[in-house]
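Every protein chain but one is kept in place in this view of the complex.
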Amino acid sequence: MLTAAELDALRLSLQVALVAVACSLPAAVAAAWLLARCDFPGKSLLDAVIHLPLVLPPVVIGFFLLLLFGTKGPLGGWLYEHLGIRLIFTRWGAALAAAVMAFPLMVRAIRLALEAVDRGLEAAARTLGASRLDVFCSITLPLMLPGILSGCIVAFAAALGDFGATITFVGNVQGETQTLSLAIYSLTQTPDGDAAALRLVLISLAVAIAALVVSEALARRVRLFIGRA
Amino acid sequence: MPTLRDVVLAASAALLALLAAAAGAQSQAQSQQRSLAQAPAPAAGELVVFAAASLQNAFAEVGRLHAAAGGTPLRFSFASSGVLARQIEQGAPAAIFASADEQWMDYLQRRQLVATGSRKSLLVNRLVLVVPADNVASVTIGPGFDFAALLGKDGRWVTGDPSNVPVGRYAQEALTRLGAWTAAKPRLVRAENVRVALAFVERGEAAAGIVYETDAAVSKKVRIAGVFPPDSHAPVSYPVAAMAKHDTPAARAFLHFLDSEQAREVFRKYGFTVR
Partner (left out) sequence: MNAPDERLVIAVRKHLGDFALQCDLGLPLAGLTAIFGASGSGKSTLLNLVAGLLRPDDGRIAVGSTVFFDHAARVDMPVEQRALGVVFQDARLFPHLTVRGNLHYGWRRAGARAKPAPIGFDQVVALLGIAALLERRPHTLSGGEKQRVALGRALLAQPRLLLMDEPLAALDAARKVEVLPYIERLRDELRVPILYVTHALDEVLRLATAVVLLEHGQVAVAGPLADVAAQPAAAARFGADIGALAYGRIAAHDERYGQTTIRFDAFELRVPRVALKVGAAVRARIPARDVALALSRPADVSISNRIEGRIETINPLNESGSQVEVAVRVAPATVLRALVTREAVDRLGLQPGLSLWCLVKAVALDAGTLALASGAAATRGAAANDEPGRGAPQRAR
């Protein structure tokens, strides 16, 4: 039914998107915390930088990543020399590109969830003997769970669908960086590739719908868990 | 409430980002190969020319000569021949199409989009293997040549996507004939057009690339490690034609100009062989 290349693209897309979401989650929570709860010089700057992927063309973001993480770039060069890690042309680079594009969406959702947590509950927890870290882990985080979940789903969808940043940063390497978006793009350039492209489009649609359904079910469970019927 | 200072800082950050992007976009090797060509809206009296990416430099200069000689002003769009052909098929208002292989022109001809009698094969190019300029390796490309050795342990090579970009097609054909395709295929990075491939090699990200001789000539950051023997692939021939839906006297005039001695000199200068 599906050719090897198409299966590759599907498997790769899922892998890249999952890795992107999982790795950016802690950073997103930290960023949301900084923006929601802290005040420091340069806070607006941080906010602006985090939201750049939303306003800049994806190709520009990909280009930035290329400058930074290419084998000759400041960060990419260091990674290659000291850890033997190369990001360009690899699925990890694709995950990075997807993660950067999805990051602002994740931060927004998590920040909203954080701001919705009743500070009074946190104060109550402290009076019961919990340190600030303890309060975060035992009270704040569980109550943020629905928001974190929705942030992950949105980020997953954005990561899955990224094209411009991925192709600019890590190129189109079948089996390694050719996600569903890139595969569809290649196929639409190929004469008589329309049928195959359509197949992949339907697969992408199916994945997106499945993600939505799963997220709805999970969200309902979590809402019950934290006691909002 | 963000203070004025914060707003200024944030705006500066965004501006910096845009400037950096613009600066990068302006650098020679990167400027036009990124044009996932949009269909340009022609001004009245402008001639829209769609041409393969490898023709970028040469056609731009020819265009200038054409205008100086009193010809209709030209508006160019350079991209992979496949992209351009598909756009014309969707109705892009190109008057002239110059492709990097006969196949894409055939594609349009089959769909009755080529103006009768206007097609002619103009130029010939050669296929070369390039490496970053600091790599002094040289290789004789013949049957059974060891491509993998050039790439090293985990290096990758780049060319246009063989499924639709002419240079990639030629490369796949050549490597297959020489028996190196099976080993090479898993290491391939597919670029949207030949100039993107060139850029990857220039930046040192790709260990090697297969591009046209004319592309290697315009770049100082790559050097040619080997030339593909002409019998390893179909001739790299550039057909050019007027498009049926915009077949005007101005279009035909430009086609005629391409044949002129002035234009031929420019093509030769850039390394093309002129028929």
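Labels for the chains are A and B, by order of writing; each one numbers its residues from 1.
Here is the rule we use: a residue touches a chain if its C-beta (ideal position, glycine included) is under 8 Å from a C-beta of that chain, and two chains touch if they have at least 3 such contacts.
All of these numbers come straight from a predicted model, not from anything done at the bench.
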In the full complex, displayed partners of the excluded chain: A
Chain not shown: contacting residue from A:L45, A:A94, A:V107 or A:L143: A:L143
From A:P26, A:G84 or A:G120, residue that would touch the chain that is not displayed: A:G120
Candidate in contact with the missing chain, chosen from A:A30, A:L75, A:L128 or A:L198: A:L128
Residue numbers in chain A that touch the chain omitted from display: 118, 120-121, 123-131, 134, 138-139, 142-143, 225-229
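In this text, only the chains that are shown with their structure count from here on.
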Inter-centroid spacing, chain B versus chain A (mean Cα positions, whole Å): 34
Chain A-facing residues of chain B, complex: 2, 6-7, 9-10, 13-14, 17-18, 20-21, 24-25, 34, 80, 82-83, 86, 107, 154, 156, 158, 161, 163-165, 186, 188-192, 200, 203-206
For the chain A and chain B complex, residues of the former touching the latter: 42-45, 47-49, 52, 55-57, 59-60, 63-64, 66-67, 70-72, 86, 88-89, 167-168, 171-175, 178, 186-191, 193
